[in-house]
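Inspection log for the structure reproduced underneath, given as structure tokens.
Note that one protein chain of the assembly has been removed; the remaining protein chains are unaltered in position.
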Amino acid sequence: MSNPADLASIAAIDAVKTRTGGVGLLEGPRGARPRRAFSRSNIFIYGTLILVSVYYLLPLWVMVMTSLKGMPEIRTGNIFAPPMEITFEPWVKAWAEACTGINCDGLSRGFWNSVFILVPSVLISIAVASVNGYALANWKFKGSEVFFTILILGAFIPYQVMIYPIAILLGKIGLFGSLWGLVLVHTIFGMPILTLLFRNYFTSVPQELFKAARVDGAGFWGIFFRIMLPMSLPIFVVAVILQVTGIWNDFLFGVIYSNNERYPMTVQLNNIVNSVQGVKEYNVNMAATLLTGLVPLVIYFASGKLFVRGIAAGAVKG
Amino acid sequence: MAVTDQAQTAVPRPATGAPARRPLRVFRNLASKIAAIPMVLTALVIFVGCTLWTVVYSFTRSGMLPRLQFVGLDQYERLWSTPKWLVSIQNLAIYGICAMVLTLVLGFLLAALLDRKIRGEDVFRTIILYPFALSFIVTGLVWQWLLNPDYGIQNVVRSLGWESFEFNPLYNPDLVIFGLLIAGIWHGTGLSMCIMLAGLRGIDEDIWKASRVEGIPTWKTYLFVIIPMMRPVFVTCLVLIASGIIKLYDLVVAQTGGGPGGSSEVPAKYVMDSMFGAQNLGQGFAASSMMLLSVIIILIPWAYLEYGGKKRV
């Protein structure tokens, strides 16, 4: 208090006090209100969230633990307990040797099949949908909104309704059971959500930019490639995330439109785990399950908020 | 270029004449129309064409191969007298109602907790949403393992000393649908939480300030102010969840295979089994048409509420 600056400020306050006749600033609460770190509501909020997190993490934990144990330990032990002796053998077996009813190549065959399906499907579906969305956002023509509405409503039609006629169509054009048939199916069924995503994005691009480019003499493709594409990288990343996880996780189309040789990883996994032949090897099954889930999980954890944006895109109405 | 020439040579027409329109309307905006061909084909051939095809063939005697021999409603009568279908419908109804209510309520509660400006929001959100990134096959297999009576949760609890503990839904025909439900909720709650969280974030901060100034407790603000404001978000969420539930298929295949004893069958699986297993296409078409009908029953009130209602206001 012997600091002269303090004295000066007190004097100033006093001056105010005498002038206004009000209460001085010296008594009573001052500054930030003290807070308890563990208030009751905080304990409730964090407690609930931690409990919920345990429920959500438990399966992942069990998967990892089981896949690192040997079968004897699984038979005697507790599924939640960490392995006493870590073994990677189940992983090797799941990847290279596990048997479905038909072959014993492990998951590796399914993995590569999925990759070969994934790459062209993602590229083609996004290319087609981005152009669709751009046309719908900036170059509306008579009826374009009608087709778009049908497309969006189509996303709600159960796949089972369309599966058989599509198989016939694919047979007619000679693509049934081929890789490209499956790529075509993924392109078709990815179209509603992706088109919506791109249409909404391109609609949010200021219309004046589009007008300026038209005054500058750029046409449909000129504006798309020179103006729109360079500024829409984030939305393409969102689309890629959406499609990679969606196509990788697909089971239905893989089971119908491909054959034993080309089954994607999910189908291969199901055939391995739910195969009725031989002794159940739970550690191999969990290793296989983890392996199949790894691609979307890596994408999910690496992409963070973009994944959220992707799934939220489905919820935001156009 | 032809268009340009015509425009340049066009004589100024008298004030009262035909409207100034470019001839050859079809060619205007041509690039856009060409670019939209994939969309148009998908909309017309797949979504409209294939759907109509299936509905039409659901009235035929198709067996191993589709045949245009109409038999009226025979397939539907057979469908509704097949026990497997009735079980499927019952299962879907139980699963559907429980999943919808639980996903919505849990999704909202979690979103509300995350919206309380807490630390580590990103971590919690990441944990709750990650199952959604996994396929239903993976989800089904994990929970099949967790619910395994000999090694799973039941075994763990029993080994802790509670010998009579019973938690074996996957092998109990009465409970198997709840076994699926646990897995389904685990997979899908993150999505509804994220949509709700986005909805909560979209609410004007000033609403919260106003309620604080007026001294309204937090829970009351949620109940009487926030939730009514979020109605469109709830509806959207509901439609998304519902249309996902009707498609329920992979999870059942992976987790239970429809068992035990066909007690966890669902309509989508019924369709697949009739079409590709039992070589009974007619049944498959009829069952899938019923699925379509249920989607329409969900969608029409929604479309009416969301779009039809607004126009009259």
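Order of writing sets the labels: A and B. Residues in every chain begin at 1.
The criterion applied here is as follows: a residue touches a chain if its C-beta (ideal position, glycine included) is under 8 Å from a C-beta of that chain, and two chains touch if they have at least 3 such contacts.
Basically, contacts and distances are computed from a predicted model.
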Checklist entry - What does the UniProt entry say the missing chain is called, choosing from "NADH-quinone oxidoreductase subunit F", "ABC transporter ATP-binding protein", "Membrane bound protein complex subunit mbxH" or "Acetolactate synthase small subunit"? => result "ABC transporter ATP-binding protein"
Checklist entry - Where the complex has a chain not shown, which of A:I227, A:M265 or A:L297 is the residue touching it? => result A:I227
Item to check | Residue in contact with the excluded chain [from A:A32, A:V215 or A:V279] | outcome: A:V215
Checklist outcome for this item: Where A:P29, A:P72, A:P206 or A:G278 are the choices, the one touching the absent chain is A:P206
Item to check | Absent chain, residues of subunit A that touch it | outcome: 206, 208-209, 211-218, 222, 226-227, 230-231
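As a working rule, only the chains that are shown with their structure count from here on.
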Checklist entry - In whole angstrom, what separates the CA-based centres of subunit A and subunit B? => result 16
Checklist entry - subunit B touches which residues of subunit A in the complex? => result 41, 45-46, 48-49, 52-53, 55-60, 62-63, 66, 74-75, 78-80, 128, 131-132, 134-136, 139-141, 144, 147-148, 150-151, 153-166, 168-169, 187-188, 191, 195, 219-221, 245, 248-252, 256, 266, 269-270, 273-274, 282, 285-286, 289, 292-293, 296-297, 299-301, 304, 307-308, 311-312, 314-315, 317
Next on the checklist: Help me check something: in the complex, which residues belonging to subunit B touch subunit A?
Outcome noted: 28-29, 31-33, 35-36, 38-40, 42-51, 53-55, 66, 110, 113-114, 116, 118, 122, 124-138, 141-146, 148, 151-153, 155-156, 159, 186, 190-191, 194-195, 198, 233, 236-237, 239-240, 243, 246-247, 249-250, 253-254, 257, 268, 271-272, 275-276, 281, 284-285, 287-289, 291-292, 295, 299, 306
